[in-house]
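Report on the structure given below.
The other protein chains are all here in position, but one chain of the complex has been omitted.
Right, chain A next:
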Amino acid sequence: MTRPVKRRRAARRPSLAPYLFLTPAVVLFTLFLAVPIGYTGYLATRRTQVSGLGLGSGSRREVSAGFGNLAAAVTDGELWAGWLRVLGYGTLVLVVMLGLALLFALALDSARVRLARFTRIAIFLPYAVPGVAASLLWGFLYLPSLSPIRAVLDVDLLGATTITYSMANVAVWGGTGFNMLVLYTALRAVPRDYYEAARLDGASETRIALLIKIPLLLPALILTTVFSIIATIQVFTEPTTLRPFTNTISSTWSPLMKVYRDAFVTGDLYSAAATSIVIAAISLVLSFGFLRVVRDRAFGEG
């Protein structure tokens, strides 16, 4: 007689607990994610209307702008120029950073590598350097008066065209180690006998890397790509910190810098909100295709 009651209690009891455990996360999510996103959406459809001469307290009112701000953001030439710069910079960063991360991870995992521990730590070390400090260090290294690089390589590293490469270098330097670690950890999880079987069949280390390791790394590569795309689209710290070193970086170099300028320098919150929605939309579109695959492969256990 008591058994069914007990089982029902046991099945019922956990039904409230997970919600209680998730309350802090859901409250934080609502306050610092959902509400701000909603507020941005609201702001993007508003504008200031100036009546009369624009003097006095009652002369400026907030009115609805419909989709005017969004349309203006989508057709803004300055913003598009920023997108093109970020596209060039981002492609460079993604290809070089993830390419190097993959090469280093495969090298660390190869059969007879030496100094693996030392080099792994050294390559991961820039992860511990804040973006501001990294840009600052490289900025000084690019400066003609201080640079040891300039003694060897006679190129203006802060010129109008070279600045994209110089900036990409800062991101590659800072991000390779983290991505290498993600890929290397994924490789270490592969049972060693996979490779032993291939070696017995006479496969070379290069063939093992190309035909076994890289396909096994695909989910991890997709994951690192998505995170890198999201980070690259929002590039802000590097160009902002490198600006004092050169006059080739405008205050609207990247879309995010334009949002910052609109919101806090020129004080046009409404168009800043509209622009940030455009950035979010592009970011979502670009990463959504990847996310589907990531969810199917990496989060599939849920």
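One rule holds for everything that comes next: a residue touches a chain if its C-beta (ideal position, glycine included) is under 8 Å from a C-beta of that chain, and two chains touch if they have at least 3 such contacts; residues count from 1.
Criterion: contacts and distances are computed from a predicted model.
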{"item": "Name per UniProt, for the chain absent here [options: \"Glycine cleavage system H protein\", \"Carbohydrate ABC transporter permease\", \"Nodulation protein NoeA\" or \"DNA-binding protein\"]", "value": "\"Carbohydrate ABC transporter permease\""}
{"item": "Of A:18, A:77 or A:215, the residue in touch with the unshown chain", "value": "A:18"}
{"item": "Hidden-chain contact residue, picked from the options A:123, A:158 or A:171", "value": "A:123"}
{"item": "Residue ranges of chain A at the interface with the undisplayed chain", "value": "10, 13-15, 17-22, 24-26, 28-29, 31-33, 35-37, 39-40, 43, 100, 103-104, 106-108, 110-116, 118-134, 136-138, 140-141, 145-148, 151, 173, 176-178, 181-182, 185-186, 189, 202, 204-206, 227, 230, 233-234, 236-237, 240-241, 244-245, 256, 259-260, 263-264, 269, 272-273, 276-277, 279-280, 283-284, 287-288, 291, 299, 301-302"}
